[in-house]
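Only a single protein chain was left out; the remaining protein chains are all shown in position.
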Amino acid sequence: MADYTYQYLNVTFPPEHQYVAHVEINRPDKLNAFIEAMWLELSAIFTRLSSDPSVRAIVLTGAGDRAFTAGLDVKAASEGLLSDSPGQPDLDSARRATPLRRHIASIQDCISSIEKCEKPVIVALHGIALGLAIDISVAADVRVCSADVRLAVKEVDIGLAADIGTLSRLPKVVGNFGWVKEVALTARVFGADEALRVGLVNRVFENKAETVRGALELAGLIATKSPVAVQGTKELLNYSRDHTVQEGLRYTTVWNSAMLQTKDVSAALLSGIQRRKPTFEKL
Amino acid sequence: MADYTYQYLNVTFPPEHQYVAHVEINRPDKLNAFIEAMWLELSAIFTRLSSDPSVRAIVLTGAGDRAFTAGLDVKAASEGLLSDSPGQPDLDSARRATPLRRHIASIQDCISSIEKCEKPVIVALHGIALGLAIDISVAADVRVCSADVRLAVKEVDIGLAADIGTLSRLPKVVGNFGWVKEVALTARVFGADEALRVGLVNRVFENKAETVRGALELAGLIATKSPVAVQGTKELLNYSRDHTVQEGLRYTTVWNSAMLQTKDVSAALLSGIQRRKPTFEKL
Amino acid sequence: MADYTYQYLNVTFPPEHQYVAHVEINRPDKLNAFIEAMWLELSAIFTRLSSDPSVRAIVLTGAGDRAFTAGLDVKAASEGLLSDSPGQPDLDSARRATPLRRHIASIQDCISSIEKCEKPVIVALHGIALGLAIDISVAADVRVCSADVRLAVKEVDIGLAADIGTLSRLPKVVGNFGWVKEVALTARVFGADEALRVGLVNRVFENKAETVRGALELAGLIATKSPVAVQGTKELLNYSRDHTVQEGLRYTTVWNSAMLQTKDVSAALLSGIQRRKPTFEKL
Amino acid sequence: MADYTYQYLNVTFPPEHQYVAHVEINRPDKLNAFIEAMWLELSAIFTRLSSDPSVRAIVLTGAGDRAFTAGLDVKAASEGLLSDSPGQPDLDSARRATPLRRHIASIQDCISSIEKCEKPVIVALHGIALGLAIDISVAADVRVCSADVRLAVKEVDIGLAADIGTLSRLPKVVGNFGWVKEVALTARVFGADEALRVGLVNRVFENKAETVRGALELAGLIATKSPVAVQGTKELLNYSRDHTVQEGLRYTTVWNSAMLQTKDVSAALLSGIQRRKPTFEKL
Amino acid sequence: MADYTYQYLNVTFPPEHQYVAHVEINRPDKLNAFIEAMWLELSAIFTRLSSDPSVRAIVLTGAGDRAFTAGLDVKAASEGLLSDSPGQPDLDSARRATPLRRHIASIQDCISSIEKCEKPVIVALHGIALGLAIDISVAADVRVCSADVRLAVKEVDIGLAADIGTLSRLPKVVGNFGWVKEVALTARVFGADEALRVGLVNRVFENKAETVRGALELAGLIATKSPVAVQGTKELLNYSRDHTVQEGLRYTTVWNSAMLQTKDVSAALLSGIQRRKPTFEKL
Partner (left out) sequence: MADYTYQYLNVTFPPEHQYVAHVEINRPDKLNAFIEAMWLELSAIFTRLSSDPSVRAIVLTGAGDRAFTAGLDVKAASEGLLSDSPGQPDLDSARRATPLRRHIASIQDCISSIEKCEKPVIVALHGIALGLAIDISVAADVRVCSADVRLAVKEVDIGLAADIGTLSRLPKVVGNFGWVKEVALTARVFGADEALRVGLVNRVFENKAETVRGALELAGLIATKSPVAVQGTKELLNYSRDHTVQEGLRYTTVWNSAMLQTKDVSAALLSGIQRRKPTFEKL
């Protein structure tokens, strides 16, 4: 197994679920709040997992009991983003806007590595899950949570419109635009039941341990399927979200014109007939 | 009434619901599994119904107690799609990809005839409803089901990403993208309650007979309305699904600039005043 | 405070909610049915509120106990839209279509002023809320309703496909496309519970008074937030609805490259630390 | 004939060309440089002409020998756009950005009234034609020029990217993207021959008088055609510029489903047979 | 060789150019004017050629010396399209619009079969080439013409906006939008030199015979290339025309992920090294 050692995130491969990677945000003493090194690591990890043939599904969790993540580490962010650069006290607004634009884009790119990762990503939310927690969650494929979760699109409370993905992705994850508007405009905290009702999470578990276990089981189930089929399904669903039905159908024909030439189809059909579990080559 | 006699599908016109056509998939001994002749017939039927002035709403059901349809007839499909063509053992992958691409596109086109049909289509699901059952359902306008329905986006279990429409249309039918991802990535079976909860079906009936009756009643109700209004509503809703609000509004103005010149408006208004049921000319 | 006196709509500024405007459709003796002067006033009002620095959130209600609005005043509309222009008995259909197209577009533009208004708009629905009531509601950001509300996409019952926004916006507000199809194709009335279940409204209140009070409180809460953050959130959510995720992210970076240069961020952070309520300059 | 009296622009109806309107920018002592009142008038005029049944084609020119227009009146613009509002010395950049955004959008809307005008607009360029001259020209349908014209996308020379339409429309008017980049990045002046070679103008005339005469003749020719056909052609070409071929075809079917029901077709066919000039009713 | 016998169009396979099909519009006594049977045949032919492995490039010409085609046979069209259906004298405009919309769409589909044909299509224009001649030409890939050609977007002269493809495709074929507007709005005839200058044709030949010979030679050259490469190039260029650069790149990666797995690459490279002409298997 390749070495996936990072400073702020743990990557492990739970032996009970073949082909599953478990990524853990690991700065629990700071409620897993994000500093720049962390989103760079997150991006590096998901980019590697995307083409790692030993990995077919990924679970993302937060270390500690209290928080999935409290979001951006405001202290660090306010230093980085908002301060006048010392020695450049009189930059004009256009000259301030340019590095801001590049900075936002670079954080977005890091979080988008979850969406671009070719393998399905399941997020297990618990405890405090604010701001960047939502940006991250909606870049993943499936979300489950613990009953104690406290979620919020928190950005308006610090004077800004969320800009790392929540406002672009949440309306496409949850089909209740009025609810999205309300939670984004008020920054109010909502819990597990509400998240389940509107469809932000697929399932609520009793506590964090059950949530992580449930997420790993779901990932484990997906990892038993043909990786050609699973990765194609993620790609085609994400493509379809952003295109017309006609465009989606056309892209699908081209995608599957190569992908149907896999041995996985006959392997799957044969093991179906033989009532045994199929095995699929690495992809 | 024109002759709608086909080999694998029945088309009838229930006398109790004027202007309603009932299309039945009729291969119950094979769980209504689809072979090529069937999707060609399906397409021919919906294309004809689309411009048949005697038809204003359509119900689609599966014959027999056990299944709406078990999906693609795997045996036939595996022969057609996946075998090396005999005598052409060494075609390269590009030369295999080309007929595959054409083949997928041609099945897609057949199923899309349901969406392109100018009249509303209501699908009544019951029993086994796997794979192609979902592709077909989401190409229709409204879905209802029996309490016994067993639904699944089954394709990953046979080693492929669904390519006949489910991945392109399901995320636009159901506003819960995490749930769509989960059922498409796991191929797990789900039932009537779950389908109702996420909005895949509009209503659950006790059994197949009630489901078909309910679907016909809904179709019957729609068929009493102005066909100009009904067909415009289907067209504009489908157009809006794939376009921005601004585009939708613009297309609507052009559409209605002709359609408002119908006598149906005055007919409807007048019968409203006179408290009698309006009748509308054929369209 | 500027003078907002209009003939058919009342605009007030409830003293208990700073920065909140309350717009009331005020033709209760006609069930608040709309004539042309009313949608022109509506548009003028929302266009002014959009750039009025004293306003940060808006509530829209209908006067009287019986109706939010019964929709288009059919009598007026049928005179305006559908009559042969006297003295021009033999205009051809193309020459009739052109003014019809302009007329639809001009009503659409008036209603779209709610969506284009830079401040969040909350609609409080009660009683009869038919046809244009839906067009108006879905152009707003959040909808709440009274338990007695009776909603319908009524247009097919008068022989036409809804053309003032419902068919373009409702499928993007409510993530249950089958339900949208059904209510638009049948014109059936539905109530508060169903509206809540499908996500058309965010909350149901006991009666009209509670509904208006609830809407004002929600508006009041939003009005306490940074207007830079709130107005950016509305803009970016509406933009994202109509664009791919990638487009949404790009637009967001450019938007926030200016908007992060606000003092509201430090004001919000500082008052967070000092545990007091922040105040924000006018925008 | 309705009264089209304005302060800064002249509107006349040359008797030798039935159904043609001639709009002239008339501030020759200032090289026809634009102040706010002028683009507001321009917009008002084109909006009125758009639905004036006596007008079927429009020519836009600049008064005086020296300039079509020298562009934005920099003095006025710098006062309006760029000054700190007196008494508001310390607005933050977000609060300055908001009125700037509204201001740019409002000028854009005024210039876009030329494109939105349902009748074809022919611009006759001569002399100095800088900055806003290009924004205006590319919003029109056809451009002709005098041999003495001196054109430039001048904005980078005053420290800004052109924002009133040139950068959005010029690449769609001229199919030479490298040339567009060069003239927009360098702000260099180019003349009639170059404009003709790249396709920015359709024809070069010897002097201003010939240019205006040529433009009026072209407008006169177009005005003899069926207004249903001509206005449809403008609409469908502009629509197609911004859409896929498939979208263009679909929109065309809906447009012409009404427009083919005109008497102009039989009028045109009949006069063709009878070898006489057809006349068409007002539209 | 399969039998390609049709009533109004000839299909031949010139022996001097392997893999080239020559389609000839063959109604010279009527200037090759189109009646419904002809566009149906045209569509049938191009649909068959699209998947005929013996064909790698196609040339389309018109029989006789006088015309490529004079366009729609106006007499037939006016009977079909515009007459009141006998016995239905009082259909309302909406009920007339519906069959008109279907009719336009069906002709569009027939002409679009040229664009959808997977093999490159070269049109050789000569003599009279009006109306539908342009619709057909711009649906093809390359156009060449004889010096005597007389082209026109003729539709406004018969009271309608061109609706079979010219207005959607011509602006994407020719990068001079002002010229497109002018010829479409005036219906004026233009010749070979102008067509060459604006880029509507790639080359002008002295007479019809040379034009056809030149077109066949170009087709013959293309037919010597790898059909995997050639058909991919047509598909990707047409796709790119209608999509952003980013979309084009993404689609290209998926397309070529299958297509690069062809033996044609090694065949081409090897014959390059060996300085001999490669041969490619059928596709």
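A, B, C, D and E are the chain letters, set down in written order, and residue numbers restart from 1 in every chain.
Operating definition for what follows: a contact is a pair of C-beta atoms (placed from the backbone, for glycine too) under 8 Å apart; a residue touches a chain by one contact, two chains touch by 3 or more.
Because the structure is a prediction, the values reported are computed rather than measured.
Student: Counting the whole assembly, list the visible chains that the omitted chain makes contact with.
Tutor: Among the chains that are shown, those touched by the missing chain are A, B, C, D, E.
Student: Which candidate, C:8, C:255 or C:280, sits in contact with the chain we can't see?
Tutor: From the options C:8, C:255 or C:280, the contact with the absent chain belongs to C:255.
Student: May I ask which residue of B:61, B:93 or B:146 touches the chain that does not appear here?
Tutor: Touching the chain that is not displayed is residue B:93.
Student: With the full complex in mind, choose from E:9, E:167, E:200 or E:216 the residue touching the hidden chain.
Tutor: Only one listed residue reaches the unshown chain, and that is E:200.
Student: Of D:100, D:147 or D:189, which residue touches the hidden chain?
Tutor: Hidden-chain contact among the options goes to D:100.
Student: Which listed residue (D:28, D:171, D:191 or D:272) would be found touching the missing chain in the intact complex?
Tutor: D:171
Student: Could you pull out which residues of chain A are in touch with the chain that's been left out?
Tutor: Residues touching the hidden chain, for chain A, are 51, 91-95, 97-98, 102, 228, 231, 258-264, 281, 283.
Student: Please identify, in ascending order, the residues of chain C that touch the omitted chain?
Tutor: Counting only chain C, the missing chain is touched by 251, 254-255, 257-258, 261.
Student: Touching the hidden chain in the full complex, which residues of chain E are there? Just list them.
Tutor: Where chain E meets the chain not shown: residues 120, 141-143, 172-176, 199-202, 218, 221-222, 225-226, 228-230, 232-237, 240-241, 243-246, 248-250, 252-262, 264-269, 272, 278, 280.
In this section, only the chains that are shown with their structure count from here on.
Student: Considering only chains that satisfy the touch condition with chain C, which of them also satisfy it with chain D?
Tutor: Where chain C and chain D share a partner, that partner set is A, B, E.
Student: Looking at the contacts, which chains touch chain B and chain E alike?
Tutor: A, C, D
Student: If you fit chain C onto chain E using only Cα atoms, how far does it have to rotate, to the nearest 5°?
Tutor: Between chain C and chain E the superposing rotation measures out at 180 degrees.
Student: Once you count every C-beta pair in contact for both, which comes out on top, A-B or B-D?
Tutor: Contact tally favours A-B.
Student: Any idea how many Å lie between the Cα centroids of chain A and chain D?
Tutor: 48
Student: Distance from the CA centroid of chain B to that of chain C, rounded to the nearest Å?
Tutor: From the centre of chain B to the centre of chain C is 33 Å.
Student: Please list all residues of chain A that touch 2 or more other chains.
Tutor: Those would be 93, 96-97, 172, 174-176, 199, 241, 243, 246, 254-255, 257-258, 261.
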